[in-house]
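Before I ask anything, here is the structure I am working with.
One chain of protein is taken out of this complex; the other chains stay put.
Showing chain A:
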Amino acid sequence: MDLQLILTALNSSKSAYASFSLDAIVFFDKYNFNPGTAKGRQNLDDAEARFTCQLYNKALLSVFKGRLGDVKDKDTAVERCECYIQEQPDQTECRLIVKIICRHGVIKTYKLTYESVEVMHALFNKNAAKNTWTIGASTLRSFAEYFGANTEQLDISTENGRATFTSYTEKVMNGRDVLKQPLQTSITIDNLDFEDFTVEEQLHVGISVKDFKAIVTHAETLKTSITAFYSFPTRPMQLNYHEHGMQCEFTLMTIGDYRGGSVTPAPAAVQQVSAAPVEKPLSRQFTAQASSITTLQKSTTMPPPSEPASRSFTREPQSQRTQRPSPPPPKPSLGTESLFMPADEDEDRIWGEKNYDDEQDTLGWDASANNAPGLNVTRRESESSSRLPPYRSWHEDLNIRIAPTQRISDVKALFD
């Protein structure tokens, strides 16, 4: 198995799951992984060795968010970033240490507490996803420009050789509130504008606009193409793209009445979606999916999962989150959930009841974290880290540190 660092996250409503696999050789300048001594690791042979942990997302974000501006400011430009895991029992354990090395010897060090847990990944059966398309990320990004600021759902449909992306909000308003109804936007393009397009005619499938925007915005920065896989509404859709040793996969729960065949985004029709037809098939479908994957894994040479594979709905990182050693409280300014998109004005959300995050609309989970093909999305924070000679070197750096406001050349000039 290739060495890689995989970052994954799941949203609180369990309807969207993101996974970024960073290739050890292509993505990183330097990458060391020594599976030998560390604990918190399963009893696995070397090929399967891995390190997994879980971090408070906001704490991690606070380290990297806003660094984009540093590149422009020459005095504090980031030269490189070193991360390593500190897990030796003779030191403070369970720390992810991030060192951001800037010009003029400025070093910013962050120590984040992690929880050493086995991580889970979202299930996605690519074989069942017969519908697929690929399109340039910049095209999708340009769609997002047209969408109203507070719209919630995105319906993707196909008809007569054309694909339509409709952003809408499922809300019934009365009186003057009608004017607060967000814009409804439909964008229709020719199927030939896709690099690849194989989708069942008249199929409607719905995802969250916010997720869509976050994904296409990131993909566009990589100047790549996005590929979507999905079967039918109420089953997950996967969007993926890869570039520069970064493999990005998003598994999103979809909505839409697959038996009706066509869900128009008009408010009345959408009401049906949140009602009965969706709920039953969902739960059934998930148990089925989870178990089928378990057998698939058992028949291979993979070691048995350490925990029951189908702890799908109830067990989730959130329950563990509460028990962890208290992480540093996030700054209020980090309130936004997305790394790439500014938070929409939430004034509108106060009005709407979000039945989107019903318990049924969650993704299934597999705790075994084996990288079976097609579902190799494990929730591991750091497969390893560039394990530089750890703590000592950092100390040395401390000693040569100078006040960050003064250039070395300035200091020298005084004594010359």
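The criterion applied here is as follows: a residue touches a chain if its C-beta (ideal position, glycine included) is under 8 Å from a C-beta of that chain, and two chains touch if they have at least 3 such contacts; residues count from 1.
One rule holds for everything that comes next: contacts and distances are computed from a predicted model.
Hidden from the displayed complex is a chain whose UniProt protein name, among "Checkpoint protein", "Small ribosomal subunit protein uS7 domain-containing protein", "Cytosolic Fe-S cluster assembly factor NUBP2 homolog" or "Translocation protein sec72", is "Checkpoint protein".
Between the chain not shown and the residues A:32, A:138 or A:217, the one that touches is A:138. Contact with the omitted chain, checked across A:12, A:188, A:202 or A:221, is made by A:188. Listed for chain A, the residues touching the missing chain in the whole complex are 138-139, 141-142, 145-146, 148-149, 173, 176, 178-190, 192-193, 266-268.
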